[in-house]
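With one protein chain removed, the remaining protein chains of the complex are shown where they sit.
Here is chain A:
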Amino acid sequence: SAGSCHSVSSSGMAGADGDDSLYPIAVLIDELRNEDVQLRLNSIKKLSTIALALGVERTRTELLPFLTDTIYDEDEVLLALAEQLGNFTMLVGGPEYVHCLLPPLESLATVEETVVRDKAVESLRKISHEHSPVDLEVHFEPLVKRLASGDWFTSRTSACGLFSVCYPRVSSTVKAEIRQHFRNLCSDDTPMVRRAAASKLGEFAKVLELEYVKSDIISLFTALASDEQDSVRLLAVEACVSIATLLPQEDLETLVMPTLRQAAEDKSWRVRYMVADKFSELQKAVGPEITKNDLVPAFQNLLKDCEAEVRAAAANKVKEFCENLPEDSRETIIMTHILPCVKELVSDTNQHVKSALASVIMGLSTILGKDNTIEHLLPLFLAQLKDECPEVRLNIISNLDCVNEVIGIRQLSQSLLPAIVELAEDAKWRVRLAIIEYMPLLAGQLGVEFFDEKLNSLCMAWLVDHVYAIREAATCNLTKLVEKFGAEWAQNTIVPKVLGMANDPNYLHRMTTLFCINALSEACGQEITTKHMLPVVLKMSNDQVANVRFNVAKSLQKIGPVLDSNCLQTEVKPVLEKLAADQDIDVKYFAQEAIRGRDYDDDDLEAPDITLYSL
């Protein structure tokens, strides 16, 4: 096998007749057929090396014919081959011979795997530019025709992507033929081909002369947009954008708008979804006047659609649509037409719709200004902030900054903070957990001053929550806050409170002190850890509860790396040795582990000794 050949040392090959530069190439060629797909793939990826060694003549006459029939291989090999051939022009002798690459790419353009076909088409498009105008008509265009009239729909779908690259460079007779072929594919029997044609309609329209856009493309567009298969119709929506951009404004009303209106009211929700999804592009393509007269009501309908998927797609576009409205009438349109729909969406039955809306709704405040925001938008934000779905709340909280800019922090705190505090004290621990997770984000958006004043007490209250998961999350939250606001802030605001809990009568709270120290020591740095935290930890080694004592041992190990070695020797070690002689077997164990300096798994460290999850 080729594999065993690798073991032959290269020095042994330098015989009198043998050419040792040939050997690696010989291996590569043989491995094109290796049983191991990885080796075949490897060889295909070095196809240019093989071609270079063979020279242009043998590449054309031997290598390419072989590759043309190698379509039985795995997809990944074929994909690599299709890609390689796109860069092969120089290796077959330059543009003069580039047409030699067509046969292998043609056979790759008919395989069933879409990614391979697409790559083959991409390479064909690439090398089409390297054809001289004559070669394009003699070699390339016949290939396109062959594919376009092939028996199997795979070849016809591939043809759809090739018309636009040859059309601009051929004679007018051939152009007429190409247009005819494209027309045929648009009314092909199989939906696969019609879909491929529909998805290339816009691209093809761009290279056509305006007269043919108006005569040919519009009729094809209209036909595809009323295809019996909704999977075809929805692709026409995309084409609508490119076609509308090509046409002069005065033609849009008669040539494009009837179809677009029909699509926005299509029976199939998938088509309406596509319209909603492409709404911003459509809006830009048709211009301000049509937007005002046609798109605004259409958009209202999409926001009220009976299918949640459509409403969600439209809700996603609310901000962009409003931004792109013509300036003179923007505010009126939003206030009278869009906002009423948005208000309804806030209490939609579907959470994806609400969540989509929540991700963009805050952006409206910049467009509408301070007064409108306070009067009309804040109630909506508040409602969404109290939504039962956490994703909705998160989307609101993560966009607070843009409202902040418009109405100012005071206003914001007065209106939204009560809602946040309410959630922070919710009876359901999962809700509290969700809010804790947003806290670092909020802190970053609102700034340290505001945080200290309004939110810090909340964060500290969570440390003594009766649910372990909340205490754990609160600990983690502190670390993130320290990372944001710095060690000095930590020393002044957090550390005293954390250390104060070391004297709490509840041993669970005392343990929380240890967990916080574990989490904070690194962020706070050596000085604070040695000066303030370590003494507390050491003192807790005398705690009467064994769980606290062995957590001291764990903590000492955890903060060890932050301390200097002198301190470790003189202060930490004696305490650990004392704990290692403890009466309690667990304390002994963890102290010994700490002395040995073994690393713990994180799980080990965070696992609650007594679980107090109350669901």
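Everything that follows uses one rule, which is that a residue touches a chain if its C-beta (ideal position, glycine included) is under 8 Å from a C-beta of that chain, and two chains touch if they have at least 3 such contacts; residues count from 1.
Here, contacts and distances are computed from a predicted model.
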Chain not present in the shown complex, as UniProt names it (candidates "2-methoxy-6-polyprenyl-1,4-benzoquinol methylase, mitochondrial", "Metaxin", "Serine/threonine-protein phosphatase 2A 55 kDa regulatory subunit B" or "Gamma-secretase subunit APH-1"): "Serine/threonine-protein phosphatase 2A 55 kDa regulatory subunit B"
Contact with the hidden chain (one of A:Gln229, A:Asn542 or A:Gln569): A:Gln229
Candidate in contact with the missing chain, chosen from A:Leu63, A:Ala148, A:Val237 or A:Val495: A:Leu63
From A:Thr110, A:Thr259, A:Ser359 or A:Asn547, residue that would touch the chain that is not displayed: A:Thr110
Residue numbers in chain A that touch the chain omitted from display: 2, 4-5, 8, 12-19, 22-23, 25-27, 29-30, 32-33, 53-54, 58, 62-63, 65-66, 69-70, 72, 110-112, 114, 152-155, 189-192, 195, 228-231, 266-270, 306-309
